[in-house]
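Of the protein chains in this complex, one is absent; all others appear in place.
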Amino acid sequence: MRRGLFVGRFQPFHNGHLEAIRAVLGECEECVIAVGSSQKSHETDNLFTLGERIEMIYETLRAEGLAQRAIIVGIPDINNNSLWVAHLKALSPSFDAVYSNNALVKQLFAEAGIKVKPLKLVKREDYDGTAIRKSMGKTKEWEKHVPPKVKEFVARIDGVERLRQIAEGDKI
Amino acid sequence: MRRGLFVGRFQPFHNGHLEAIRAVLGECEECVIAVGSSQKSHETDNLFTLGERIEMIYETLRAEGLAQRAIIVGIPDINNNSLWVAHLKALSPSFDAVYSNNALVKQLFAEAGIKVKPLKLVKREDYDGTAIRKSMGKTKEWEKHVPPKVKEFVARIDGVERLRQIAEGDKI
Amino acid sequence: MRRGLFVGRFQPFHNGHLEAIRAVLGECEECVIAVGSSQKSHETDNLFTLGERIEMIYETLRAEGLAQRAIIVGIPDINNNSLWVAHLKALSPSFDAVYSNNALVKQLFAEAGIKVKPLKLVKREDYDGTAIRKSMGKTKEWEKHVPPKVKEFVARIDGVERLRQIAEGDKI
Amino acid sequence: MRRGLFVGRFQPFHNGHLEAIRAVLGECEECVIAVGSSQKSHETDNLFTLGERIEMIYETLRAEGLAQRAIIVGIPDINNNSLWVAHLKALSPSFDAVYSNNALVKQLFAEAGIKVKPLKLVKREDYDGTAIRKSMGKTKEWEKHVPPKVKEFVARIDGVERLRQIAEGDKI
Amino acid sequence: MRRGLFVGRFQPFHNGHLEAIRAVLGECEECVIAVGSSQKSHETDNLFTLGERIEMIYETLRAEGLAQRAIIVGIPDINNNSLWVAHLKALSPSFDAVYSNNALVKQLFAEAGIKVKPLKLVKREDYDGTAIRKSMGKTKEWEKHVPPKVKEFVARIDGVERLRQIAEGDKI
Partner (left out) sequence: MRRGLFVGRFQPFHNGHLEAIRAVLGECEECVIAVGSSQKSHETDNLFTLGERIEMIYETLRAEGLAQRAIIVGIPDINNNSLWVAHLKALSPSFDAVYSNNALVKQLFAEAGIKVKPLKLVKREDYDGTAIRKSMGKTKEWEKHVPPKVKEFVARIDGVERLRQIAEGDKI
């Protein structure tokens, strides 16, 4: 197949995401990486801006020799599920398959007549973004679950300090 | 009175709503049915699109011989309570009375100088939208609390399967 | 065919619109009347609120004995053409055909795989909304081009005075 | 009367505005100054941010000994005329009279049952914001039509240079 | 310092806020009072409109002889933390220092290169807006924690009755 689409929030980009992209690239020539909730940042569950997420994904894919087969696009929340498939299609290069384990993504594409392929995950603990975020700022455990370039990037922008600060309260 | 306004989300349209519309039409010539949160769908608490809700209400009212005395209008959330009455008035034909048991609706109209009339409900269990949604996808209990045309419509669009899918998670 | 969709702004509802609805109802059982730019009002080109437009359409259709075969829905501008078809479909009951002479509407539906049927218009001058609006507030010429119920409605809400006032400037 | 409301865009605040505020304060104890299109800036017709406009108004009113009788509020465009009066009322302290020569403002308040008082202007050329903006960046003519504190403020933030730059094009 | 900025929601304005403004005015000539979530009202946690909040703050500051050293500005939620500092700067006169104990405000300004000063609070119970709101509508305890003008204002607009009504449900 020519192009597969993979949807996630990538807060942060972790080993599970990288494994999933490899799986997509096993079946497709190119992978479109759709970064959801792209307008969110500086929240405990959405720590990084879209630009920061693009940077950490891109640097990792380069280091892995996969950059030339990937296209990253940002997808802001539209808060209207009936528009979401059209919204994503307008923001992305055309694609031939969608890969996701998200229940709502599967249902919305199914109603649009597009079958979503499941992602087979190997190391479950690498796929738990919530656990990775919880560990950040407390222990160094999280560093095992992200690619080296992500670890470097988070250090460069002082991401752990950001998380520690807003852990006290992420509402104004 | 000429026109009464009745506000609800109609997720789904159930027997309690139908009984309420009959009560409004006992006092008014016409009933404006204002469908709130009209932009929402494919959520466990907001399963159907506005178009789908209009379709199930309209088909029921026709079957009951009430369609010519009803006007259905969609009211998207405006997320700004101080604008809500003006917002509703701009989207609806003029009306002479408002019928609602919703505390916020009552307060907002009261501050705009419009008295809201309460709806006297007979069969309480028919009015519990939350319970009806919970039952859908598990048992057939919910079918007793909706008009026949709603049951048919939900089957036609495979609504129960939609609910089952997104019950696993209705966030992207 | 079961349901035909007819899109317009209806500023105001005129004889041309009524003739078009009759034409749709000659081919379909029901006509969905989609009222575009529904959020606009009090502009020289968009004089009436959605509620006012619904009221004048509905009263005319009743007087003509067509109300029970029509469903009126409001379509706010979305300012994003790639989403417009999905937006309209979410706000409307399902339909089997679209009727429009609007170039953009035709193109957007064509890209979504839906063929738009043209409307054959008989009395050209009845179809010129811009000319009708220009005449309002200056002469009584416009009254010939709208159904009696629209004339009555405009008088009831003092619509000509509204137009005269804002003709001096419709920006704040 | 207790409080009068005066609506304008104040791009920039000029002698005509100051004279109008004096006129309002001749009839009312306090004047609410509602700054419209508050979200706009860096356009040839909307040069200054809301914060900059508040600063130039406030410094002028202080220099004139009027600050303690004025309250400045920002009113973003809502792009929905049927909501504008409710929008303004939610953003402003309560008021007993509205002063404006704007045709749309007069009509919207009239429909809400509030009579708008006209502003009697003496020196016409002081009231022509468009002419003042045109002069800025070309000649020093504009400086005669604004209070001294506005002239100082524009110099401090290099406002004339901003205008000169974007005069070449104020779209991205 | 010339101008200090103080950010809060002021639901309602209480003695703790007044003490904080005095503290800012001990270090700065003027205090900009930035009223956050300005678009919200008629919610149990956001009871008053921006206009109402401006009115209660302004009347208190006048009674205290502080009005001429304060500027009140409204800051609507932008739901995009990466834009919040730019958003606030566009809506406010320029300022030389920010005062806040809010974790997210501190982090966002820190990333923008602006150090936030903490507010030293004396009487802790005067600073607990949540407790004050909880007491309203139940006891008269809350009246001890707000300035006299706020108590008067809340009575004038029947604010306690508003809270009691929507305590039953503040969603439509």
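Which chain is which? They are A, B, C, D and E, in the order written, and residues in each are numbered from 1.
Criterion: a residue touches a chain if its C-beta (ideal position, glycine included) is under 8 Å from a C-beta of that chain, and two chains touch if they have at least 3 such contacts.
These numbers come from a predicted model, not from an experiment.
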Out of D:Thr49, D:Asn80 or D:Gln107, the sole contact with the unshown chain comes from D:Thr49
Sole touch to the unshown chain from A:Gly8, A:Gly36 or A:Gly74: residue A:Gly74
Note that chain E touches the chain not displayed via residues 80, 82-83, 85-87, 89-90
Touching the unshown chain, chain A contributes residues 38-39, 41, 49-52, 54-55, 58, 62, 67-68, 71-74, 76, 89-94
Even though one chain is not shown, chain D touches it at residues 39-43, 49, 162, 165-172
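Keep this in mind: only the chains that are shown with their structure count from here on.
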Taking each chain's mean CA coordinate, chain C and chain E are separated, in whole Å, by 46
Check: chain C positions touching at least 2 other chains come out as 39, 41, 49, 89-90
Contact graph of the chains (line, ring, star, complete, other): other
Which chains touch? The pairs are A-B, A-C, A-E, B-C, B-D, B-E, C-D, D-E
